[in-house]
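Can you keep this structure in mind? I'll have questions shortly.
Every protein chain except one is present and positioned as in the full complex.
And then chain A:
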Amino acid sequence: MAAFITKRLALTVLVIIVTSIVAFMLVHLSGDPAAAMAGEGATDADIAAVRETYGFNRPLYAQYLDWVAKLLQGDFGRSYYLRMDVGDVLAEHMPITATLGALALGFALLLSVPLGVFAALWPNTMIDRFSLWLAVAGQALPSFLFALGLMYLFGVYLRWLPISGTGSWQNYIMPAIALGYYATPAIMRLTRSGMMDVLQSDHVRTARAYGLSPWRVIIKHSLRHAIIPVVSLAAVQLGFMLGGSIVIETIFSLKGIGYLAWESIQRADIEIIQAILLVIATAYALLTLVADLLNAALDPRIRVS
């Protein structure tokens, strides 16, 4: 187990390093960051001055190594655009995304796991079809459309919920539902197929033969096995929500990490882009690791191998 974790950690570090190099190159090679920073009305001299100030006229490897050197001292750099230290910018935006991601995943699990279980218990019935319909709708409906629909209904028409911003906890309800619903179909279907398999397995039949109560069989002896792949999937979905909620964050004007990444790419705010990629890559890697450990805890066979 220790060797397994060490190997996974080494791989994780390697992934993060490669990601950051590729990202750094992409930002620099996709255009002139000095032109983006100087803005549209800038003359050649203005742009040259920006290039000089930020050291873009030096070789790329030197700029990259500078960034790494600063990072190793715990310095994420400075956002040229927001004129704040990147660490402070992240500290402002991270909690918003983390809150949104956790709420969205919570919503997705609360909705999809029970639905998956019911669908598996009564396959090919109205319940199963309703669950399937819900899943298909979640996959087919673009998230922006669903988000705008929620906004129209609860924000504009009924006026129950605030439309944008992060002023109160109510601000998170619509975004969490919109974001979480997107993850619902995959989790639901995986739970359903897992449950179907497990319910037909020998140990469940044995448990039933012993006369254990049906819910005990379902929760303790079936769901526990069926949920293993769901845990991995949920971890990946959470990673996706932390990094990929650009659309939802933009629509509801939540100033989270996804929104910040999108804005920063557009204005070539390199140090922020680098920091976000680093954070997201790390989060993904850690979540995958945690999922593996959780799986190991849930399934002794994984622990042994």
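Brief remarks on what is shown
Going forward, a contact is a pair of C-beta atoms (placed from the backbone, for glycine too) under 8 Å apart; a residue touches a chain by one contact, two chains touch by 3 or more; residues count from 1.
By our rule, contacts and distances are computed from a predicted model.
The protein name that UniProt records for the chain not on display, among "FMN reductase", "CU044_5270 family protein", "ABC transporter substrate-binding protein" or "Spore germination protein KA", is "ABC transporter substrate-binding protein".
Residue A:259 is the one among A:240, A:259 or A:284 that touches the chain missing from this view. The chain not displayed touches chain A at residues 30-33, 35-36, 38-47, 49, 52-55, 58, 66, 70, 75, 77-78, 81-84, 89, 144-145, 148-149, 151-152, 155-157, 159, 162-165, 250-253, 255, 259-260, 263, 266-268.
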